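All protein chains but one are shown at their positions in the complex.
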Amino acid sequence: MVTDADLDEAELERQLARTWTSKPGFWGAIASVDHKVVARRYIVTAFVFLILGGILALAMRLQLSQPEARFVDADRYNQIFTMHGSNMMFLFAVPVMEAMAVYLVPLMVGTRNIAFPRLNAFSYWLFLAGGLLLWISFALDTAPDIGWFAYVPLSGPEYGAGKRADIWAQMITFTEVSALAIAVEIVVTVFKQRAPGMSLDRIPLLVWSMLVMAFLVIMAMPAIMFASSTLIMDRLVGTHFYNPAEGGDALLWQHLFWFFGHPEVYIIFLPAVGMVSTILPTFVQRPVFGYLPLVMALIATGVLAFGLWVHHMFVVGLPRLGESFFTASSMSIAIPAGVQIFCWLATLWSGRPVFKTPLLFVIGFIITFVIGGLTGVMVASVPFDAQVHDTYFVVAHFHYVLIGGAVFPLIAAVYYWFPKMTGRMMSERLGQWAFWLIFISFHLTFFPMHILGLQGMPRRIYTYQPDLPWAGLNLFVSLSAIILSLGFLVFFIDAIRSWSFGRPAGDNPWNAPTLEWATSSPPPPYNFRSIPVVDDRNPLWSQPDALPVSSGLRTDRRELLITGVVEALPEARESSPQDSVWPFWAAIATSVMLIWSIFSPWAVVWGSIPIAIALIGWFWPKGEAEDES
Amino acid sequence: MSPAVSGKGPVRIFEVCCVAALLAVAVAIGLLRVPRQYRTDPPVSAALDAIRLMPSGIGGAPPEVYFALNQPYENTAYDMSQGKRLYSWFSCASCHGEGEGGAGPSFLDGWWLYGPSIVSIVASIRDGRPHGMPPFRDRMTIDEIWQLSGYVKSIGAYSAKTTAPGRNDDRQNRPAENRSPAALLFNEGPSPVHPEQGPSP
Partner (left out) sequence: MRAPLILLPLPVLLSGCGGSQSALDAQGYSGALLRDLIVLIVVVCLVVWIGVMIMLAWSLTRRRDGQAGDSRGSEQRLGVWVSGAVAATVLIIGGLTILSFQTTRSLDRAGDPDLTIRVRAQQWWWQFVYEDADAGSFQTANEIHIPVGKEVRVRLESTDVIHSFWVPSLGGKQDLVPGRENLLTLRAERPGVYRGQCAEFCGLQHSHMAFFVIAEEEESYRQWAATQRQPGAQTGEAEASAGKAVFMARRCAACHTIRGTGATGTTGPDLTHVGSRRTIAAGLMDNTRGSLAAWIADPQTLKPGNNMPLVPLTGDELRQLSAYMESLK
């Protein structure tokens, strides 16, 4: 048994590299369980889906640029807006936020790999299969045409002909299983694998936000998995969950969907809050103001997120008293949001801002998100919502919240962590261009939609008639959307170019305070030569020269340090799984079963046999102790 | 440089390959796509009207255009679900029930008085049959008749097509068409040919 206490630095690095590095070649890449490799794949795939979804958005804007245009026919348009929504929510926003967590959380808490790394690899393959299912169906012209919310009875057996709705529902299952897997990994990583000394009050805010997000995933996703599975059962084997004539209820679907759907927004938004809270202090060079209130706001948002789904259903005819309750709860979520905004403003006020691209996007985020939050307060009011529900006002509102509130911080995060992930800086000049193009054209694109909504333009219409007063603004919006896509093009060009040709970054180019910057850029497969010991919230600022480290982990096999939940005192050494191809085969077997089960209920029986075989391979006992205390 | 960088090369090539393969598959599949058809061109409709029936009125050949269109009315989910709506709009259920029959013959008992081919069903609906089946040629267009025929055929199919419609949002009295109700109900024992359905051909 060799531990890292016995070796000098060079020998230690050599041994760790031998133990932790994935095998080269195709199968080595397939088998890799390194959280950084999986997360990078996840992020790249999610951004590919962002580009595809953006192209769909442009197709919609083309169709809406003129009244009664015939660029895209009604059937294709319905598929396109369904694909755009489902793709952006299930294949881009949630996965990319979780992928950022998969990459950053183990580094920020100072551990060598994420918990359950094979599950992590499995999660990626399943996510990829779900994305392929949806996009191949789109290419085949059998994509879902029921909206990303898939309300029954339109998506039900009587009105949703063909397999379109089933493909949507099963895509949900793919992405939800992969999301749940990551959520479990994050919770365990944060609770049990933190560096010694990183007690609960020293956890970086990004990690807190990812932890709350993971709990939201764990509690919200089962609702939608139940909903989508019962929808498939209604359609395939004729159950009656949503059939009013046999005791089912069409509104049950909406309750289930939004019980998931509203927390979903916070699943996307809370990681963005964590990103802002992490990036901001670095660029004003002072600790974030109000750590405790910010953590409390995160948790409060997470709790409240489950108490306001009915505000998506204000016009379906529910009792007034219930609606009023949900007005109050929806309004009250503005309070934690306010706490966050004001803490960030205080941080900015008392620091010294350095106007690099990440900070620009953070400022753009604050400006935009406050608008989105305020329009959110508006639609929380039952009578206000009665006028704007299902209009372009709501389209504008949630694009302000999701692009302004989550994509802006995400781009800031990409500029911020790109040097850590690739070892190279992104271009500051192109970054500034991207920011101004995206920021200005975003507002030009989406602000007029508020007005269109108040002027009575409903959502999800593939065209409108010439004598309605919407043509001018729609053309304007469509033209602005082109500029917006140019902005994103600049961002992607910058990212692709910098990946290979960017200026080398060094370990800590921004002088940031959190642990991920304590290792090299990009981090080695084992993340840290020695596990750091933390005695402060901003360890790299309080110990600028060298962090204290702990020792005693074996180097001849993959080992992690397990620490206590509250104080993060060391508890045990735990082995971390080796690379394995089995998660890949398990994901393929699961995909076959899930897709087959759209066509035949027997798939659940016969399809489970290959899954069982793959799982046996996956969990085949190694014959040595898992952990040593 | 740390080992991670040397391990990056193959991974990136792999990712690029994945994306390229994905796009290639999408493009290839895109060429196979079949958009839903909502409008039948009048010449096609006219051609669909030209079914050739045996002199006995049982069985025959569909027009060539039907095969040129790839037999849509028996194979596409949209046409079959439209057929299902036509079934209720034109009150087929008042005589045939949900397929179990009544004043008119059953579709579930394994007996097709004029043969099971879609041409016979089209002819029955379009031209009517003795013993009470009215002609619908003046009430439905020919492509509606084809849609309805495709649907009626799916009620009596012994192995359900994946494109067959699911259940309705109504009270249920038999398994839906995509559960092959005829096979399920026929296995319970064939119901006899009702005498009031008229003589077997």
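When the chains are written out, they are named A and B in that same order, and each has its own residue count from 1.
Note that in this section a residue touches a chain if its C-beta (ideal position, glycine included) is under 8 Å from a C-beta of that chain, and two chains touch if they have at least 3 such contacts.
All values reported here derive from a predicted model rather than from experimental measurement.
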Using the touch definition from the top, which of A:51, A:468 or A:496 touches the missing chain? A:468
Have a look at A:62, A:341 or A:444 and name the one touching the chain we're not showing. A:341
Using the definition of touch stated at the top, determine which of A:61, A:389, A:443 or A:558 touches the missing chain. A:389
In the complete assembly, which of A:15, A:66, A:432 or A:455 touches the absent chain? A:455
Residue by residue, what part of chain A touches the chain that was omitted? 73-75, 78, 145-147, 151, 153-154, 158-159, 244-245, 249-251, 286, 289-290, 293, 315-317, 320, 323-324, 327-328, 331-332, 334-335, 338-339, 341-343, 345-346, 348-353, 363, 366-367, 370-371, 374-375, 377-378, 380-391, 454-456, 458-465, 467-469
For chain B, which residues lie in contact with the unshown chain of the complex? 36, 38-40, 42, 45-46, 85, 89-90, 138-141, 143-144, 169
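What we mean here is this: only the chains that are shown with their structure count from here on.
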So the centre of each chain is just the mean of its C-alpha atoms; given that, what is the distance between chain A and chain B in Å? 42
Going by the contact rule at the top, pick out the chain B residues touching chain A in the complex. 2-5, 7-8, 10-11, 14-15, 18-19, 22, 25-27, 29-30, 32-36, 38, 76-78, 80-82, 84, 162-163, 165-172, 175-176, 178-179
Quick one: which bits of chain A touch chain B in the complex? Just the residue numbers, please. 17, 21-22, 24-26, 28-29, 32, 36-37, 40-41, 44, 48, 73, 75-76, 128, 132, 135-136, 139-141, 153, 156-159, 161-163, 234-238, 240, 242-246, 423, 520, 522-525, 599
